[in-house]
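Take a look at this one; I'll ask things after.
Just one protein chain is left out here, and the rest sit where they should.
Presenting subunit A:
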Amino acid sequence: MSYNVNEKGYYGEFGGAFIPEMLYPNVEELRQNYLKITAEPEFQAEFDALLKEYVGRPTPLYFAKRLSEQYNTKIYLKREDLCHTGAHKVNNTIGQILLAKRLGKKRIIAETGAGQHGVATATVCALMGLECIVYMGEIDIKRQAPNVARMKMLGAEVRPALSGSKTLKDATNEAIRDWINNPVDTYYIIGSVVGPHPYPDMVARFQSVISKEIKEQLLEKEGRENPDYVIACVGGGSNAAGAYYHFLDNEDVTIIAVEAAGLGVDSGESAATSALGKVGVIHGSKTLLMQTTDGQITEPYSISAGLDYPGVGPMHANLFATGRAQFISITDDQAMQWGLKLSKMEGLIPAIESAHAFAVLDEMKFKPEDIVVINLSGRGDKDLNTYIDYFKL
């Protein structure tokens, strides 16, 4: 059994391309070309060179000594927080911008929630000299002013999504509408493993550099390629998809997905899609999503803007449905406490998204000889205001 995408664009029963006919030519063009183009040696060489010279890869696999001592197991952190722009998001935007250029596209659009993917997209557009328009919910624009300023400095136009709940899901709707209105010259860089096929697979492949490096680095440090556990937070799920990718079909590796419980799974203020979602269609993909019994998509909540998406990528929906991955949800408070703890114990201020992943250490028991890899997907600079407000710093 494979946990990867099949030739029709499905992970088990999840995935596919549930798109209006207006998007069909664009998505089909991408579907027919993405594997071919990304397999070209020149593409690979350019992608690898940019990851190395511009993003700063490979990112270290850091042995967290003090944490390991406290939890009496071997804890490694994959340091995606050291990527240029502060998170793993840029791995994907580099890949997609190279693809967009080869498809002859002149205009780039993207959606963003907290602004991390928007910044990563604006960055690669500046690098390539392409026009960049980022859709962002009006509420998020107010909440994430520093990232809005970064995007503007990088030359992007930030357009407020004024519809619906005015957050990430609506920014995604607006980006899709823009693509419908501009079907020829425009390329849509989706920021997570969501959306119609081939996006979930394509984004997972660009992010898979994370687990490729983990394997190489573990072999060097431990003499073995596979950890016992790989742990990552899941909103849409791109950092997790990258961290799991090369371990998906190796069932000796336990995969743990950490979702945001918000104020608690049953509080009504949560983003724990695996616990609260049902099978449905969102943004062109059949997946698990939070919705009313009538099929209206509901607004999730998490203190971390990067995790409050009402769905998960179809790969993750399948990992949940098959039991391949263990899903755990972590509250705002647990995550925030871990933000502080990781800062004090290891000198690493994590993004609040990433802080969720660490809270698994309190929820599970590991053996002393276990190798536990946690994906530290981003750094916490962008969250400083939230940390300040929460801890009255």
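Keep in mind that, in the parts below, contacts are C-beta pairs under 8 Å (C-beta built on N, C-alpha and C of every residue); 3 or more make two chains touch, one makes a residue touch a chain; residues count from 1.
Following the convention adopted for this analysis, contacts and distances are computed from a predicted model.
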Given the options "Tryptophan synthase alpha chain", "ABC transporter permease", "peptidoglycan glycosyltransferase" or "Sarcosine oxidase subunit gamma", say which is the protein name UniProt records for the missing chain. "Tryptophan synthase alpha chain"
Can you work out which residue in A:I37, A:I180 or A:L263 touches the chain that's missing from view? A:I180
Of A:P58, A:G242 or A:G280, which residue touches the hidden chain? A:G280
Positions on subunit A contacted by the hidden chain, ascending: 16-22, 24-25, 163-164, 169-170, 173, 176-177, 180-184, 278-284, 291, 293-298
